[in-house]
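Presented below is the structure to which this report refers.
Partial complex: the chains shown occupy the same locations as in the complete assembly.
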């Protein structure tokens, strides 16, 4: 299993698609985006409805207890796919830094994980957020450093000046 | 847990979104579309690459062994989410009819499931396939009857003349 952690617009999704291309075996890709897509529309809009998830004007994200509880069940299920034999790559945004990693660690007990930190210069990520056009403005800058606090990695990559495909090759090389 | 089975363009996705809206608790939605989205692009295009999945010109779908094996791991993971406390609604296309249902049953051992058959007149579904514009032509007609062969349900709904929201309300009423 591979887990990529990085801020919004740091380039995780592009790396995941390249990983799926360069790895000869089929890897399933999941992540915080696919989890949020699975939620009811009323909880997905970042309005903070029902204390769920809120996207503040400064780009910060406030995650409620109920979101965390459902996310934990989802995490357990992803672990179950891996234990059942699936190769899985997850991209996530560790808003809680080390605490977020600890949550994954508990769910993945006994599973070999390659932990990958995806860094990107804050200003560059903010520019890419504009280029994508479909992201909440300010998230990239707000998360660029935050998500890495206290997290430990097997491999760190920086997308500021490295293409997604080259990042993917570096990760694939570490899988052995 | 709720499992909806029906052919392509029978209206499953709309019913799922309405279910997520009318049910007061948060239900996670997964299905064959989200599974296929998780696959590497080269296996997702229906070309039959690597004996994976093939969309034939007559609208039929040929599913290979490797697809089935990875799908089984995914199914196990979905069951794991439910066991961990998540409410989950799945929409699927039982290309193997009763055999497909049996695969889910094994994975879901001990979990209470509401089985829902989603029917739609074949010609109407074929028309809706054209109206959507992003589907492989012919799938709706090819699957309309096929997917229900030998499958047993707790509830059957027909979208030919019933709106998605009304179908969702009927399903919600059966959840008690």
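Residue numbering begins at 1 within each chain, and the chains themselves are lettered A and B in the order written.
Criterion: a residue touches a chain if its C-beta (ideal position, glycine included) is under 8 Å from a C-beta of that chain, and two chains touch if they have at least 3 such contacts.
Predicted model, so just to flag it, every value in this text is computed and none were measured.
Engineer: To what total copy number does the complex in this file extend, with 2 chains depicted?
Structural biologist: Counting every copy in the complex, the total comes to 4.
We adopt the following convention: only the chains that are shown with their structure count from here on.
Engineer: Between chain A and chain B, how many degrees of rotation does a Cα superposition need? Round to steps of 5.
Structural biologist: Value: 180 degrees, nearest 5.
Engineer: Express in whole angstrom the distance between the two chain centres, defined as the mean CA positions of chain A and chain B.
Structural biologist: It comes to 27 Å between the two C-alpha centres.
Engineer: Which stretch or stretches of chain A touch chain B in the complex?
Structural biologist: So the residues of chain A in touch with chain B come to 17, 20-21, 23, 26-30, 34, 37-43, 52, 66, 69-70, 72-74, 76-86.
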